[in-house]
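With one protein chain withheld, the remaining protein chains of the complex are depicted in position.
And now, chain A:
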Amino acid sequence: MTLPFAASPAERRLLTEGRLSGPMPWVIAIMMFLTVLAAAGGLALNHAARNVTGSIAQRITIQIVEANPDLREQQTRAAMAALSAMEGVTAVNRVPDAEIEALIEPWIGGAGEEEGIPVPTMIDADLTEEAHDRLETVEEAIIAAAPAARVDDHAQFLAPLAGLIGSLTWLALALVLLTASALAASVILAVRAALNTHRGTIEVLHLMGATDIQIARLFQRRIALDALLGGTIGFLTAVIVLLLLGQRIGAVGSELLGSATLPPLAWLLLILLPIIGAVVSTLVARFTVIGVLKKML
């Protein structure tokens, strides 16, 4: 009893076999390596985009630009009170002065207020989606409470970054599709070459009454094994590269780069790639063989 896609041990002997002996498993390994890297890049970028847009896309930062420190402090408190009382505002946090000084230090040094340079106060506020949709109203209420307030919408300056990440994600997906297509093309070429090599045996089998499906089973099993072996090699190599890359990114210490990590679901998808590769290769082999055999009597 054999499965429709499998070949019996005796059937296997009909074609000479040698694992990792031909170029096919290595071609598949290279394709899988590139596919896993591209897919990992796409998934990590997608995760980063979700992180960035999810956490701060509905955040606004209010700057109180007032030279008089007393008035500035007064308006800061008024703006915070107005925000806290507002519907749809989930969090209001004043950015600590030390953090602001650290932010502007590269431009004006450690001087700031002592040198007579007015440094604005800053307030971060997180809004609900509904509140963010009516940002103009929120802005008017803040300015009514603090005329020196300037409201910066994070979504505005995140838009180009989100667009870039989105484009890179699509590029990664396109690369995955391209490498998958190249893999399929390699399988087709390999199957056609194998069909030519074994043409004599195939003709004899045909004349004995073998069906196309019986003959296709011999080739698809061979390709499935090559794809599984090559896919596993390519996948493991890519995982090693990804782990090393992860270490390097961690060492950079960038928040944005650091957010480009692979969540567990992404790893599961990557693990599925060699299996999907083997299944796709098997199906491509099957349909290629049947397509070629249909041209024979």
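In the analysis below, a residue touches a chain if its C-beta (ideal position, glycine included) is under 8 Å from a C-beta of that chain, and two chains touch if they have at least 3 such contacts; residues count from 1.
Note that contacts and distances are computed from a predicted model.
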item: Which of "Cytochrome C oxidase, cbb3-type, subunit III", "Co-chaperone protein HscB homolog", "L-lactate dehydrogenase complex protein LldF" or "Cell division ATP-binding protein FtsE" matches, in UniProt, the chain that is not displayed; value: "Cell division ATP-binding protein FtsE"
item: Touch with the omitted chain, as defined above, among A:L71, A:A162, A:L205 or A:I276; value: A:L205
item: Per the touch definition above, residue among A:N51, A:Q74 or A:Q214 touching the missing chain; value: A:Q214
item: Sites on chain A contacted by the missing partner chain, in the whole complex; value: 8-11, 13-14, 16, 200-201, 203-211, 214, 294, 297
